[in-house]
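Note that one protein chain of the assembly has been removed; the remaining protein chains are unaltered in position.
Let's turn to subunit A:
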Amino acid sequence: MGDPSSVPTFQFGGLTFNAANIISGLIAFVLVFLFVFALSRHLTLRPGKGQNVLEWLIEFTNGILKGSIHGNEVGAFGLYGFTLFLFLFISNEMGLFIQVAVGAKDYVRSPTADPVVTMTFSLATMMLAQYAGVSKLGWKKHFTGYLKPFVFWLPISIFEEFTNFLTLGLRIFGVIFSGEMLLKIIGQLAFSHGIVTMIIALPIEMFWQGFSLFLGAIQAFVFVTLSSVYISQKLEIEE
C-alpha cells in the first residue's frame, strides 16, 4: 500500500477522498456505536453483564484521564477520552481480522494505518487542548503561557506544540501500519510456495497477530494518555 496506485480514491464536492479510509472508518464507527449501544440497553441500578463491561470501560478511560487531569475537570473530557479510546482500539484491531483488497487496492483495513486518520485525531486533541486552555484561563492567560518562562521561549513553545501534534499522530500510525505491513508480508510468504510455506507461515502469522493485538491496545491507551497529558498542560498555568 506504499505506492499511490494502491489507494482507491474518489472525488466528492471538490474534495478527494480515500475510499479505503472512508469504508474502514465507517465500519469502525458503526462497530463502536453498536458495541456501546448494545451494552447500554436496559440500564439498571444493579448492573447486568453488559452494563458492568460498559461501566468498567468508562471507569478505565476516566482513570486514564484522571492520571493527568485534576479530578474535578475530568468530567468534561470523559466522553472524548472514552470515545477516542474505543474508536482507536477497534480501529487498531480491525485490520488484524478483516483486510479486503480488490485488485491490489485496499478497501478495508485498520483506519489507523493511515497517517491522515491518526493526524486528524491528534489535531482534534490539540484543538481540544487549546480550547480547554482558553475556556479555563481566558485568552490572555492562555497565550501568555507560551511566553514562559521568558519571552524568547515562544518559538520553542510553538515548536513543541507542533512536535506534540506530529508525534501523537505518527506514533500510533507507525505501529499499526508496520504491524499490518508485516502481516501482509507473512501472508504473501504463506501463499508463495504452496503448502510448505503455509505451514511455516501460520504460527508466525498467529504470533504476529497476537502481538499486534497487544500493540493495538497499548497504542490506543498511549494515545488517550498523551491526549490527557497535553490537555492537562493547557489547563495549568506554568510557573
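The rule is short, and it goes like this: a contact is a pair of C-beta atoms (placed from the backbone, for glycine too) under 8 Å apart; a residue touches a chain by one contact, two chains touch by 3 or more; residues count from 1.
Just so it is clear, contacts and distances are computed from a predicted model.
S.K.: Name the omitted chain as UniProt records it, choosing among "Carboxyvinyl-carboxyphosphonate phosphorylmutase", "ATP synthase subunit b", "Heme lyase CcmF/NrfE family subunit" or "Xanthine dehydrogenase family protein molybdopterin-binding subunit".
M.R.: "ATP synthase subunit b"
S.K.: Touching the absent chain in the whole complex: find that residue among A:121, A:208 or A:223.
M.R.: Selected residue, touching the omitted chain: A:121.
S.K.: Looking at the full complex, which residue from A:54, A:108, A:126 or A:183 touches the chain that isn't shown here?
M.R.: Candidates A:54, A:108, A:126 or A:183; residue touching the omitted chain: A:54.
S.K.: Hey, which subunit A residues sit against the chain that's not shown?
M.R.: 2-4, 6-7, 9, 12, 14-18, 21-22, 25-26, 29, 32-33, 36-37, 39-40, 43-45, 47, 51, 54-55, 58, 78-80, 82-83, 86-87, 111, 114-117, 119-121, 123-124, 177
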